[in-house]
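Quick one: the structure is below, and I'll ask about it shortly.
Up next, subunit A:
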Amino acid sequence: MSLVNFTTREITCKIVYYGPGRSGKTTNLQYIYGRVPEGRRGRMVSLATQSDRTLFFDFLPIDLGSISGFTTRFQLYTVPGQVYYNATRKLVLQGADGVVFVGDSQARRYDDNVESLQNLQENLLAQGVDIRQLPVVFQYNKQDLPRDLILSPDELDDALNFRGVRSFGADCLHGHGVFETLKGISELVLQRLAAGSSAA
Partner candidate 1 sequence: MRVIEPWVAEPLERFLAESAARVVLLTTSSGQVVAQHGFTRALDVMSASALGAAIMASTEELGRLTASGASRSLSHQGPSRGLFLSAFDLPQGRWIGLVVYDRDSSLGLVRLFFDRLVGELQAVAPAEVPAREVLAADFENELNASLRSLFGR
Partner candidate 2 sequence: MRLDIVGSLESITRVRGVRGAMIVSAEEGLVVAESSMEGIDGAAVAALTAGVVARLGRATEAAGRTAPAFVHLQAERGALLAVPAPGDLLVVAVTDAAVNVGLVRLELRRAAEHLA
């Protein structure tokens, strides 16, 4: 739930990057960390295994600046994608204001995407959150790979994006689509905040 400080006029929102293992969730945060000026981001905390796979989460706070007179901060988290880390995913998902589902565009990862999306729905439901009520955008990463290996954003939309929410093709390694995705989820989260307008 977004935290609103009316005294200091600050808003803090939690965004979770969700998706199957190796789909590029951490890469999103690393690209954002590399591009955002130092004064507008905090330290990036990564709890990873020795092989650099996310063990618990990555965490990156960024300062969006002043919006409607509120200093607005987003706390970006990733979850570990590997199937057996579900307990950890549930914990990170707690209190999320918005979710970016990072899908892997490779055709051979199709089932992993579907499984991860179902897992997201289940984990949200376990916390009493209906995915239809939560700001969610899709990002289809690795669109830079050869055409014969991947599915197009339209094909992935057909397979995953039943609600027709915003989706973005991306190549996170080179930064394509990272900004657009963050912008998309930011708008949805702040729209909901503007509509709901309640203090934490």
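Methods note: a contact is a pair of C-beta atoms (placed from the backbone, for glycine too) under 8 Å apart; a residue touches a chain by one contact, two chains touch by 3 or more; residues count from 1.
How were these candidates chosen? In short, all candidates are chains of the complex that A comes from, given by their letters.
Just so it is clear, the structure is predicted and the values come from calculations on it, not from any experiment.
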Options 1 or 2: the chain contacting subunit A in this complex: 1
Residues on subunit A engaged by candidate 1 in the complex (per definition of touch): 1-8, 11-12, 14, 35-37, 40, 42-43, 45, 47, 56-57, 59, 61-68, 70, 72, 75, 77, 87-88, 90-92, 94-96, 179, 182-183, 186-187, 190, 193-194, 196-200
